[in-house]
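Every protein chain except one is present and positioned as in the full complex.
Lettered A and B in written order, each chain numbered from 1.
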Amino acid sequence: MKRGFASHAEDAVLAGITVAGLVLFFAPLLLGSRFPQAVLLFSALVAVSALVVLGVAVQTHRLSTRLLAVLAALVAVDAVMRLVIVVGLLGFSPIFFLIIAGGFAMGPSFGFAGGALTLLLSAVLTAGLGPWLPYQMLAAGWVGMGAGYLGRLTGRSTSRFTIGLLAIYGAAAGLAYGLVLDLWEWPLLLNPAASTLSWAPGLGLGALARRFAGFYLTTSLVYDAFRAVGNLVLIAALGAPVVVALNRFRRRFLVQWSVHEPVRAVSTVNISTDVGTPA
Amino acid sequence: MIRNPLSWSAWAIAALAAAFIDRSPWLQGLLLLVVFNLWWAYRGRRGSTYWKVGVALAILPILFSAALSRFGHHVLVIFPSVPIIGGAWTWEAILYGVSTGVALLLTVAVFGIVSSTVRSADLLSLLPPPLYRAGTAVALSLAFAPRTASSFRAIREARRLRGHRSGWRSAPALLVPLLLTTLEQALQYGESLDARGYGSGQRSRYRPLRWSRLDAAAMVAALASLILTLVFPSTPYNPYADLAPAAPAAVSIIAVILLAAPAVTAALPGTDHADHHA
Partner (left out) sequence: MPIITLDDLHYQYPEADRPVLEGISTRVEPGEVILLRGASGSGKSTLLRTLNGLVPHSTGGRFSGRVTVGGLDTRAHLPRELGTRIGFVFQHPDAQFLLEDVEAELAFGLENLGLARPLMRKRIEEVIDQVGIHALRHRRIATLSGGERQRVAIAAALAMHPQALALDEPTSQLDPQAAEDVLQVVLRLVAELGMTTVIAEHRVERIAPFVDRIWTIESGRMLDQVPRAALADGGARPPVVDLAVRAGWSPIPLGLREARTHATRLSTTAPGELRADGTGAVITRLDSVAFAYDGRRAVDGASLTLRRGQVTALMGRNGSGKTTLLKLIAGILPAQRGRITRELTVAYVPQDADGLLFAPTVEEELHGLTAESVAPFREWRHRYPRDLSSGERQQLAIAVVAARADLLLLDEPTRGLDPTVKRALTSFLRARAETEASILVATHDVEWAARTADRALLMADGEIYADGPPRTVLSDSLVFSTQINKLLGGQWLLPEEVPV
């Protein structure tokens, strides 16, 4: 299947969202003491929310109705699995497995929207709505998106090697998710004057990096390690059957051929609808 | 009674701003009172799960702050020299944690109130056209969730009787059919939406947004509160500098009190007391 114009536009949008998101994650840390901290964080929160909403809106806009419903179904299954299988140890959450597997099988846009919406639905269902949500949604969107690109690169194969690669991605993504969220939590949880590990306005990049490293290592690393290992194990164990099933489903019901000319006089026509998930 | 979802959205944003930005314990206390008052006036049939989660989440920052911070004069307890968390746990740190924790609790409470006063269908029709598809995806996934849960239980039951142990090894056998069944059902959903004309194009609205004077008043109050909070933020509470919080500025107090508008209007005589959707 050829990758046409659609996929370049799709990549561009995802890149834009990623850059904007990273800026918003880092900006409050670097802007120093010119603005009152709380106002700054609040504005960042609003900006990230807007970005997530925009990102999801754009990604879902190009999906056909069928795909929209399939996205919703995937999100629902993931969120419900998390509720029903109450196995959680520290950072481990089964929620990322489907985000990654789904993104891998269905493409980066789908993965982004799926990741963000899964976190949203999960928060709604567990009444865990809070200021962390937009950040979680964005970060989870990135996890799904990355899996989608990995899928594109490997042609969505389900060989042992590829699944192994996916498992490693899952581990890395688990750690990265925690790291990124920590960036958000860092200024929030520790008063600037309170600790050698806390964020303080006006510090140089080097000092910031050192302090953050210290903060991360002491607080999140263990927590995130559980998530990373959990993802790795889940993907290694369940990745293959789930991706096979999703691939088959996608091929049978969703993959379309290219759109052709309008259909007045022609008697035999290949009709399809552009699905927005290029090969 | 305030019913208009836009009013509530404005209120939610203003309340979130206040919860996030006002860290002075006086203001936080006032805000807690306001929020509780509102919850009481608009409580629906739904239970108080939000409060429980909020309280649980509020405790985390306290522990964080107390465990990691070594500054402060008023020592509570001294832990033996374990790396990182050993040393003196100070009141300053604890209080800082408390103020962060209460802020988190308040944000959860705000969401809780909004979810019991606004109908999801109203929210969906409220969305501007570019967001409509995304909103539909959310609405659809909410619609799928209960059915998925019961399918899951049904599959697990049947497999148990098939003689398979329900455990860790059987996960693919549970997940894959659940996934495929739900995805196939999703296709019919998609078809049903298509058949009823879902797609790009101008949508109209069947249930118009009703603006009563109270709705408008609440909205104005919320916006005013938001502006005051952002433009005149309260002095941040720094227990390390001074354990006792400073007296809050009048502006900040007004900003918080404005957030009580929906509760005030609910108590006014002559307002509609019909049971709202819970």
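In this section, contacts are C-beta pairs under 8 Å (C-beta built on N, C-alpha and C of every residue); 3 or more make two chains touch, one makes a residue touch a chain.
This structure is a prediction, so every number in the text was calculated from the model and none was measured.
The chain not shown here makes contact, within the complete complex, with A, B. Listed residues B:Pro80, B:Pro128 or B:Gly201: the one in touch with the omitted chain is B:Gly201. Per the touch definition above, the residue from A:His8, A:Arg160 or A:Arg251 contacting the chain not shown is A:Arg251.
For the chain left out of this panel, the touching residue among B:Thr90, B:Ser125, B:Ser234 or B:Ser252 is B:Ser125.
In the complete assembly, the contact with the undisplayed chain comes from B:Ala139, out of B:Ala139, B:Leu223, B:Leu243 or B:Ile257. Mapped onto subunit B, contacts with the missing chain fall at residues 119-121, 124-125, 136, 139-140, 143, 146-147, 151, 154-155, 157-162, 172-173, 176-178, 180-181, 185, 188-199, 201-208. Remark: the residues of subunit A touching the chain excluded from display are 64-66, 241, 244, 248, 251-253, 255-257, 262-264, 267-273.
In this text, only the chains that are shown with their structure count from here on.
In the complex of the two chains, the subunit A residues touching subunit B come out as 36-39, 41-42, 45-46, 53, 56-57, 60-61, 63-77, 79-81, 83-84, 98, 113, 117, 120-121, 124-131, 188-191, 193-195, 197-198, 218-219, 237-238, 241-242, 245-246, 249, 253. Every residue of subunit B that touches subunit A in the complex is listed here, in rising order: 13, 16-17, 20-23, 49-50, 53, 57, 61, 64-65, 68-72, 84, 92-93, 96-97, 100, 104, 107-108, 111-112, 115, 130-131, 133-134, 136-138, 140-145, 148-149, 152-153, 171-172, 175-176, 178-180, 182-183, 185-187, 189-191, 193-194, 198-199, 230, 233, 236, 238-241.
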